[in-house]
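After this line comes chain A, so read on.
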Amino acid sequence: MTTDEAKATIFEVLDGIAPEVDAATVEHDVELDEQLDLDSMDFLNWLIGISKATGVDIPQRDASEFLTIDGAAAYVVSHAAA
Partner candidate 1 sequence: MTVIDSRDATVTLTYREAVREAIRDAMLQDDRVFLMGEDVGRYGGCYAVSKGLIDEFGEERIRDTPLSESGFVGAGIGAALGGMRPIVEVMTVNFSLLALDQIVNTAALLLHMSGGQFNVPIVIRMATGAGRQLAAQHSHSLEGWYAHVPGLKVVAPATIEDARWMLSTALADPDPVIMFEHAAMYGMSGEMAVDAGPVDINTARVRRIGEDVTIVTHGGSLWKSLEAADALAGRGISAEVLDLRSLRPLDTDAIIGSVAKTHRLVVVDEGWKTAGLSAEIVALVTEHAMWELDAPVRRVCGIEVPIPYAKHLEEASIPQVEGIVAAVHDVVGS
Partner candidate 2 sequence: MSEFVLPSLGADMDDGALVSWLVGPGDAVERGQIVAEVETDKGIIEVECWDDVVVEELLVEAGDTRLAVGTPIARFRSADESGSAAQTTVPDETPQRQGTVEKPAAAQRITPPVRHLAHELGVDVGRVGATGPGGSVTRLDVKREVTATSAPPGNGRVKASPLARRIAADGGLDLALAAASRTDGLLVAADLAGLANAAPGTKPRRGGQPGVDKSQAMRSAIARSMERSKREIPHYYLDMRMDLHRSLSWLEEFNDERSIADRILPAALLLKASALALTEFGDLNGHWVDGVFHHSEIVNLGVAVSLRGGGLVAPAIRDAASLTLSEMMEALTDLVARARAGRLRGSEMAEQTVTVTNLGDRGVDRTFPVIVPPQVAIIGFGRVVDSPFVVDGELEVRPIVHTTLAADHRVTDGHTGGLLLLAIDRLLQEPQQL
């Protein structure tokens, strides 16, 4: 999986959780909780969604990698099967 593919999936899942967000306005290297209104349940659902869509398991201790879009994409790419 390439970084772009990972990001596309990540944004798709995000869109299901926060449909009012315009993906174009989200900065990839800025912490998401500064840019978006996501509570802990949204965040968990986002991780679950990414995990389901990419097949990548995300243990609790790795959740901190998902603070930014770049971080999330990097994790997915490095852990994806192909």
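On the choice of candidates, all candidates are chains of the complex that A comes from, given by their letters.
Note that contacts are C-beta pairs under 8 Å (C-beta built on N, C-alpha and C of every residue); 3 or more make two chains touch, one makes a residue touch a chain; residues count from 1.
Since the structure is predicted, the reported quantities are computational estimates derived from the model, not experimental observations.
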| item | value |
| --- | --- |
| Interface partner of chain A in the complex, by touch - 1 or 2 | 2 |
| Touching residues on chain A, where the partner in the complex is candidate 2 | 18-20, 37, 39-41, 44-45, 47-48, 51-52, 57-61 |
